[in-house]
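Some notes on the structure that comes next.
For this depiction, one protein chain was excluded, whereas all remaining protein chains were kept in their positions.
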Amino acid sequence: MNQQIYTLSQIVAELGGEWRGEDVGIAAVQPLADATPDHISFLANPKYKSEVAASHAGAVIVSPKAADEFTGRNLIVVQDPYLYFAKVARLFSPVEPAVAGVHPTAVIEPTATVPASCEIGAHVYIGGNTVLGEGCRILAGAVVEHDCVLGSRVVLHPNAVIYHGCTLGERVEIHGGSVIGADGFGLAFAGDSWFKIPQTGGVTLGDDVEIGANSMIDRGAMADTVVGRGTKIDNQVQIGHNCHIGEHTVIAACAGISGSTKIGSYCIIGGAAMFVGHIEIADKTTIGGGTAVTHSIKEPGHYATCYPLQTHKEWARNAVHVRHLSDMAKKIKQLEQQLDTLQPQHNKDNT
Amino acid sequence: MNQQIYTLSQIVAELGGEWRGEDVGIAAVQPLADATPDHISFLANPKYKSEVAASHAGAVIVSPKAADEFTGRNLIVVQDPYLYFAKVARLFSPVEPAVAGVHPTAVIEPTATVPASCEIGAHVYIGGNTVLGEGCRILAGAVVEHDCVLGSRVVLHPNAVIYHGCTLGERVEIHGGSVIGADGFGLAFAGDSWFKIPQTGGVTLGDDVEIGANSMIDRGAMADTVVGRGTKIDNQVQIGHNCHIGEHTVIAACAGISGSTKIGSYCIIGGAAMFVGHIEIADKTTIGGGTAVTHSIKEPGHYATCYPLQTHKEWARNAVHVRHLSDMAKKIKQLEQQLDTLQPQHNKDNT
Partner (left out) sequence: MNQQIYTLSQIVAELGGEWRGEDVGIAAVQPLADATPDHISFLANPKYKSEVAASHAGAVIVSPKAADEFTGRNLIVVQDPYLYFAKVARLFSPVEPAVAGVHPTAVIEPTATVPASCEIGAHVYIGGNTVLGEGCRILAGAVVEHDCVLGSRVVLHPNAVIYHGCTLGERVEIHGGSVIGADGFGLAFAGDSWFKIPQTGGVTLGDDVEIGANSMIDRGAMADTVVGRGTKIDNQVQIGHNCHIGEHTVIAACAGISGSTKIGSYCIIGGAAMFVGHIEIADKTTIGGGTAVTHSIKEPGHYATCYPLQTHKEWARNAVHVRHLSDMAKKIKQLEQQLDTLQPQHNKDNT
């Protein structure tokens, strides 16, 4: 719990923007509905305007356009209230710094390099020749195998696993249970069984990459699997071997990306979207949740394949016809031709 | 292995119901096909009736209606044979009690509270200010960070992770590799990169919640993510930040629920069902496996969107038309209008 109080003028001094009304003290951020007078809240979407009037928030972050409607309230006026809210929230909850020291139960191989500024938790294992940057936090039960390089201020949450030979940039954060660098799924059929192709590449994660819980990024078959700097990946995302993900791309939970696929920068990938392998997705592409991406996308835009929810009864009535769409199309064509025969004059007039 | 023998009369004394035939001794439950004379089996679905005759089971649990057909067999007659079978199975395999004691390799921070009745396994880590109830079993490699509260008889299986500030009710059970309380996926776009919104809420799990292996429940952004008592969640289920799941709801494997979605009580969510964020699902709603839930459901009922399996050849012929459904609908309308022109009298007669 951070009990620090900031007045509106102090917040503005720190983060910019303009404050109006009384220079009240604020103890935390809260949504409009839950806020009390020592909280600051925000209005990012005009459709929640009516909630501002009803809110007990001590102050509200609003856009210049909205500000004029709330002249009675204490305000901070900024161009992007949502981003500003995020920054105020960070002011109240700063990134936890490393508490320097190695827990006595941690195991660090003698050839590893761990600066004194790092926090190494209980039951951590750090393999031979692995090099950590300054101020890393490797929390309880996390494992970093041999020959890895971690930039400064990397955070590995409990029980995260980094296989050997992976490279993590500065400030990379990996949540609990995620596995970076497991073998890619490479097999050659040998007549009656599968022969495993050794996966000798690694994984490279750029600066400021964040990866949620129980996600996986496989090591490359020969070259590395790469995630560009600033890319944010949610929980339970699977990224196959030799994928290249660009910079500042966002991938929501449960998405799966098959091997050797390239995704551009500033893409937004919806939850549970699935990508076949060996395709390329242009920069700034948005993929809807649950979409199956079956071919390359060269034009940035918004793509989707998710089908509409129905009651089970409607679904049972309709879904069966999906199997007969080709026949339906054919019948429509026949009907058009038959009608054409019946009314040749009429049709000619219309063309 | 539990080698305890129970006679039919002892089982009935313990669990209710009526026994018929010989008071045989039973050593275990088994399905009809695998059972031998020291096993008890059950008939829950009348369509397996013929298997009863063929079964070598020493006794069979049946409904009153079915009982009359099996007069030659040793029976236990009850209203709900499936539930009764579950209870008999539990009689033979009681919930394992904690073997009180702390493994010498476990690390418990000095400010944590761990009653003497708890079982704390090898390489467990329990953070500062965390409070455990009586009789908890925290198994090998599990991690509970600081400031958590666990009710009595909570079971954490190996390598499960509970982040700081989470609250687990009585008898909560979390399977291996699951991660409770990782950061929600909250980001604000800052023009050229993503600014992370601090996730300062926690997770609250009600009494008797069970969560399978490698599942994730993210902590809330400001308030808690909540799962109501008695709700059972399978493996690899993703629950985003600030979701509210009701009581006694069942969520099958691979389902994903985006942030701030509310699911009612007594719902049944099929495997791999996916929910967008910020929607509400009524109590007692059933969602079919693989369904994409794209909007709120106010009427309880059975919903689905999963499309029928086809051979690849059928699929290739039909799937392409999904992209032209709008055109097909338009053509049908045109055909109707053209026909209408050709037979005005006929149509008027019918309307």
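Going in written order, the chains are labelled A and B, and every chain counts its residues from 1.
By definition in this document, a residue touches a chain if its C-beta (ideal position, glycine included) is under 8 Å from a C-beta of that chain, and two chains touch if they have at least 3 such contacts.
Predicted model, so just to flag it, every value in this text is computed and none were measured.
Interface note: of B:Gly135, B:Gly176 or B:Pro198, the residue touching the hidden chain in the full complex is B:Gly176. Contact with the chain not shown here comes from a single listed residue; of B:Gly17, B:Gly58, B:Gly135 or B:Pro158, that residue is B:Pro158. The set of subunit B residues touching the chain not shown comprises 28-31, 34, 80, 82-83, 85-87, 89-90, 92-93, 103, 105, 121-123, 139-141, 157-159, 175-177, 208, 210, 212-214, 230, 232, 234-236, 248, 250, 252-254, 271-272, 289-290, 306-313, 315-316, 319-320, 322-326, 328-329, 332, 335-336, 339, 342-343, 346. Contact between subunit A and the absent chain runs through residues 105, 107, 123, 125, 127, 141, 143, 145, 159, 161, 163, 177-179, 182-183, 185-190, 192-198, 200, 214-216, 218, 222-223, 236, 238, 240, 254, 256, 258, 274, 276, 286, 288, 291-295, 297, 301-308, 310, 314, 317-322, 324-325, 328, 331-332, 335, 338-339, 341-342.
Criterion: only the chains that are shown with their structure count from here on.
Put simply, the C-alpha centre of subunit A and that of subunit B have 26 angstrom between them.
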